[in-house]
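Have a look at this one before I ask anything.
With one protein chain withheld, the remaining protein chains of the complex are depicted in position.
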Amino acid sequence: MITKEAIMSNGAPSETFTLNLGPQHPATHGVLRVKMTMDGEYIVRAEPVCGYIHRMQEKMGENRTYAQFLPNTSRIDYLSAMTYTHGFVGAVERALKLQVPPRAEYIRVITSEMNRISSHLVWWGAFLLDLGGFTPLLYAFDDREKILDLLESITGSRLTYSYFRIGGVYNDVDDQFLKGTREFVAHMRPRLKMYRSLVTDNIILRKRLIDIGPISSEMCRKYGATGPVIRGSGVPYDVRRVEPYSVYSEFDFVIPTFQETDSMARYLVRMEEIVQSLRIIEQALDKLPAGPVMAEKVPRVLKLPAGDYCYATEAARGRFAVRIVSDGKEIPYRVKLRTPSLSNLSLFEEASAGMLLPDALALMGSLDLVIPDIDR
Amino acid sequence: MKNSLKEIATGFNSLITGMRITIGQFFKPTVTVQYPHESLKMPDRFRGHIELVRDPETGKALCFACKLCERACPSDCITVEGAKLDGAKKKSVTQYVLDFTKCSLCGSCVEACRDGAIRYSHAYNLASTKKEDYVMDLFKRLEDERLAAEARGEIIPTPAPVVAQASPPASSAGIAPAAAAPVAQTAPPTAEAPKVDQPKPVTPVQPN
Partner (left out) sequence: MQALQHLISSGWPEPLRLILFLVGILAFVGLNAAYLVWVERKGAARFQRRPGPTEVGYAGLLQPIADAAKLMSKQLIVPAGVDATLFRVAPLLMMSPALMSLAVIPWSQNLAARSVNVGLLMVFAFGSINVMAVMLGGWSSRNKYAIISAARVVSQNVAYEIPMLLVVITMIMVTGTMNLSEIVTQQAGAFWHWNFFRVWVNPLMPVTFLIFFICMLAETNRAPFDMAEAESELVAGAYTEYSGMGFGVFFMAEYANILLGCALATVLFLGGWQSPVGSLLGNPQGVLGNLLGIFWFFVKMYFLVFSVVWIRWTFPRTQFYGLLNLSWKILIPVSLVTLLLSSVMIKLFHQ
């Protein structure tokens, strides 16, 4: 029998063929090419080739002012756009030592968590689509419509929000939004129960995910994987607890961690995170202070003092960090975007050696990759 | 043996539960809005492409071509030209071209404008077969809207017509002959198209 150990120790068998999971493929969520050397149904080596959607975001950072770069941040990972804007805006505010008013911080937390829920819903639907269950995608999108409608009523956009500004948020939330959000939280909890009994408890799905694609915590550390990947391998690493930013230290929530390291663990981590995000939203709605939503003395011309500034946030996929190197001018010298999907993808090659093709695709789905996030 | 029997039983049970959930959803109404037979109402803050705001008393556009929006735009979409009327202190806008093919709806322009001269429109079903339809002359649209309102019988104060110069730089005090010029007075947008492509000096704009 061909086992992973046999393949890794004996070297490649003599008769292999190359299968190209090309840039256009229904299973890779975006344009990612995976060159697989296969022995029958077993993968000997899977080499991901990225770069098909490289849009030079970091280069654009060197040619635009800080305020002009803000829309770009939403488009790096369009599914959890708020947290990415938060990272950039936080770095600039840290450099300028700006005090963001508390109401703005709470609004940022509420909208970021709603964005996280919508990102996880898309992941859930698309993952199940990969596995062959076509219906839950539509149910997830139905719930996601409610989030998008709520966010559209305050920001004006549905996917790439550009809502946060340097010093606060663009405009205030109104009572209709607060009421709608509470209704959404009340609507979502029973839906999650339905998802549990329809999908998570389903024997076919369990057979598909349990003990598939184990990723040890050493492998996560080696490749720098963060987010649900490392939390599904037993390490409770979450930027919101390890390097608290914004007002997350004031909320009471649990970091879901599972020890089993297989695809089911990563799946359960994300489903639990939706529950925890609902908790955070409720607490934030209760504690929302009154006040302005924009800082008082934001300089008209944004010139960061020369130096190195960094800010990390917990995006839906992992740790997103922005590093700005400034030389005192209005345009940054360098904007470095540390995206979680690149690190998460890099462990795919080692983790998938010796696996069956459908199992490897289940593993890739459980890593929750967004390809523009890899290529930036 | 007992374990596997129990597993078969719970597995089968989970399948039946799943089927019960889907048949329940089968009998619920659909959630789709059948566009184009039905359409949704846009929220107030919806971010469509921008449009010029008219001063209700004088009927003029509030924009006076300070070009803050042009400088704030990260994608170089906006081209504004203005000219001073005789005896006026501030300029009046004569041309406002938005190249919507490049616009990313980020909102920096609306935020940069300190006088509320531009705002988001609610246009969302923009479909066309010609690219030229997306290089929008917003000033002309304002005038067309005024003509349409007059045709309907509503009264909107008519501002003094402003004739656009061929290429007056923003800083020069261009004199606009306000004499018997016809109502439609803007230069064709294509004349300004090359200017949009040129690299512009990037000046910082403070969103506030």
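Think of it as A and B in the order they're written, each chain with its own count starting at 1.
Going forward, a residue touches a chain if its C-beta (ideal position, glycine included) is under 8 Å from a C-beta of that chain, and two chains touch if they have at least 3 such contacts.
What you are looking at is a predicted structure, and each value in this text was computed from that prediction instead of being measured.
Check A:63, A:135 or A:217 against the missing chain and you find that the one touching it is A:135. Summary of contacts with the chain left out: across A:32, A:67, A:151 or A:205, the touching residue is A:205.
In the complete complex, the residue from A:330, A:359 or A:373 that touches the missing chain is A:359.
Touching residues on subunit A toward the chain that is not drawn are 17, 19, 25-27, 41, 128-135, 138-139, 142, 198-199, 202, 204-205, 207-208, 356-359, 361.
Even with one chain removed from view, subunit B keeps its contact list with that chain: residues 8, 15, 18-19, 21-23, 25-26, 28-32, 34.
The rule we apply is simple: only the chains that are shown with their structure count from here on.
With centres taken as mean Cα positions, subunit B sits 30 Å from subunit A. Listing the residues of subunit B that touch subunit A in their complex gives 7, 10-12, 14-15, 17-18, 21-22, 25, 31, 43-47, 72-74, 104-108, 111, 120, 202-208. Put simply, subunit A touches subunit B in their complex at residues 63-72, 75, 135, 139, 142, 145, 149, 152-157, 160, 162, 165-166, 170-171, 194, 197-199, 201-204, 294, 298-303, 330-331.
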